[in-house]
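Up next is chain A:
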Amino acid sequence: MSALTTLDVRAVEPVATAGGVYAWTFLLIAFPALGALVLLLGGRRTDRIGHVVGTLASLASFVVAALLFVDMLGRAAEDRAVNQPLFDWLPAAGLQVSVGLLLDPLSMAFVLLITGVGTLIHVYSIGYMQHDPRRRRFFGYLNLFVAAMLLLVLADDYLVLYVGWEGVGLASYLLIGFWQHKNSAAVAAKKAFVVNRVGDMGMTLAVMAMFAVFGTTAFSGVLGGADQVSEGWLTVIGLLLLLAACGKSAQFPLQSWLLDAMEGPTPVSALIHAATMVTAGVYLIVRSGAIYAGAPLAQTAVVVVGTITLVMGAIIGCAKDDIKRVLAGSTMSQIGYMVLAAGLGPAGYAFAIFHLLTHGFFKANLFLGAGSVMHAMDDEVDMRRYGGLRRYLPLTFLTFAAGYLAIIGVPPFAGFWSKDRIIEAAFADNLLVGTCALLGAGITAFYMTRLMLMTWFSERRWKPDVHAHESPLVMTLPLLALGLLSLVGGAAMLWTAGGIVEWLEPVVGEEEHALPFPVWVLTAATLVVIVAGVALAWMRYGREQVARTAPTRVSFATTAARRDLYGDAVNEVALMRPGQRLTGSLVYADSRGLDRAVNGVAALMGGSSGLLRRVQTGFVRSYALSMLGGTVLVVVALLSVRLS
Partner candidate 1 sequence: MQAYVPIIALAALAAGFAVFSIVAGALSGPKRYNRAKLESYECGIEPTPQAVGGGRFPVKYYLTAMLFIIFDIEIIFLYPWAVRFDSLGVFGLVEMVLFILTVFVAYAYVWRRGGLEWD
Partner candidate 2 sequence: MTALTRQVTEIQSPTIEYGLLAPMLVVFGAAVLGVLVEAFLPRRVRYPVQVVLSLGALAVALGMVVTLADRVEVAAEGSVAIDGPTLFIQGTVLALSLLSVLLFAERRVDPGGDAFASAASSLPGSEDERTLTAQRVQQTEVYPLVMFSIGGMLLFPASNDLLTMFVALEVLSFPLYLLCGMARRRRLLSQEAAVKYFLLGSFSSAFFIYGVALLYGYAGSVRLSDIDRAVSEQVGSEGLLLAGVALLTVGLLFKIAAVPFHAWTPDVYQGAPTPVTGFMAACTKIAAFGALLRVLYVGLGGLRLDWQPLLWAIAILTMVVGAVVALTQSDVKRMLAYSSIAHAGFVLTGMVVVEPAGISSVLFYLAAYGFATVGAFAVVSLVRDAGGEATHLSRWAGLAKRSPLVAGVFTLFLLAFAGIPLTSGFVGKLVVFLAAWQGGAWPLVLVAVLASAVAAFFYVRVIVLMYFSEPAPEGPTVAVPSPLTAAAIGLGALVTVGLGVAPAPLLTLAEQAAVFVR
């Protein structure tokens, strides 16, 4: 316990061993793990207290996190990384893996996000899952997820991280398929699993390669020794880590599972498939900064993947009518931004994490809001069956609007601060990438406005027997909290306590980027693009429907009538049709091409399996013949190796 471990990120900096309040670090994981244990093994006895136990476990973890955070704030920047060794896991041949926790500013940020947003979502789920007979199990899985996710971000060794990595995958898988009576849910769970396995294979190979090159898998050894390793190896490891990140974070080309993952209960979508788990890939890349620093090729690959995904996700978001799938496409796109930033190196790491945190707030907010709507609408997810809901769910609407303004990046909402920084950094790096990021912001504004209009404004298109009602307090309170965070979270993180960039600097480093033009120009341009996106959406979805159902606005609509007509035509010809066609083909490519690739591999395996199976005739004589054949081969092989 007293061994002084060293963590080298970019420079050699001694890391303090856990003492004082830091001795509690392990409690962060212990609470939810214990909760999961009690709930999953306790059986029906714990049915009645399940939701309370689950929520308290998550809350306790958050309290510990807050205490640790306060203490960390009081420390000097270079003393903030603390290592808590727990036990020796693997003393294998030459491979020493000791399980230890590393709490530094980067993991602290994640811990606060996971436990904070996690607790809010636990509270929300009490109401959302109230009528589900398996609520206790649901909370057990949620706690399991929180524990695994905390292990992932607190690990001080890639192998331990891998344990958390698989753990969150398992929890995600269990929760996507939670409503197993729906065939689609079971299929989605399976798809998520299969696609994730591809990513996990990257992770396995990366760990193997690290071990081969560095002789260890501990962060200190790998990241500290990265500058002494050839660029080729770093590139290989970097690309493998990227593959892992793509799987977990639904990045191109492994993004297809995330849309289907929406089959899970909505709180799950909010916690796992928006706020936390899917951002693990970003964490992995940022944490492995030292590797990417020596592998420019891998770094470029990260940028490319991020850019493609951010545009693709946004376009997919435009085409969906299912409210959760729009949000899922948007999640892909937003994580694309983070990955893009993470690919920019120290210039972008802090911004990637910054956007990750703000996205955690507003996307969880939006998902929970969507859940509240579904709760009110008898689990309807088709936005074409919504409309005019703002009067029936005023609280939800308010918080949803905060999330909406945050995601499209309206100042001073949270998303503005973080997305703007990423677009800046992208332009500083490459004009094309910057343009894509800017364009993405516009499309984001478009599809989010469309979602807003179709859900909250426009006329009622409800199914006949629906009686919309506001959700209970236990659901709206978390919404209010998240709405508030969507409003002020970004600015708060940027301007208090030295700011997020300064906070992360000891871990990820900092690098000034040189913009080819003044910052205000870019900010203005971004805002213009956003406004354009909003306007476009309004013209397409707001105007027509408003004209039909909301006579109070007719005057406003008539003043713009001519221009609207013209705009409509332009929209139709220049934007909508190609856009829709592009969207359509992308969706097609997504659901057919990639699915087919996945299915193709499966079919190939199944086919060859069937073929090989036929060899198994059941006749002893053919078995004996195959043995004889094998023996002849073995003899010939041995003799020919030597005698040739």
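Side notes on the structure shown:
Methods note: a contact is a pair of C-beta atoms (placed from the backbone, for glycine too) under 8 Å apart; a residue touches a chain by one contact, two chains touch by 3 or more; residues count from 1.
Here is how the candidates were picked: all candidates are chains of the complex that A comes from, given by their letters.
Being a predicted model, the structure only gives us computed values, none of them experimental.
Among the chains 1 or 2 offered as candidates, the one in contact with chain A in this complex is candidate 2.
Contacts from chain A toward candidate 2 in the complex involve residues 43, 87-95, 159, 162-163, 166-167, 170, 177, 180-181, 185-186, 189-190, 193-194, 197-198, 200-201, 204-205, 208, 211-212, 605-606, 608-610, 612-613, 615-616, 618, 620, 622-624, 626-627, 629-631, 633-635, 637-639, 641-643.
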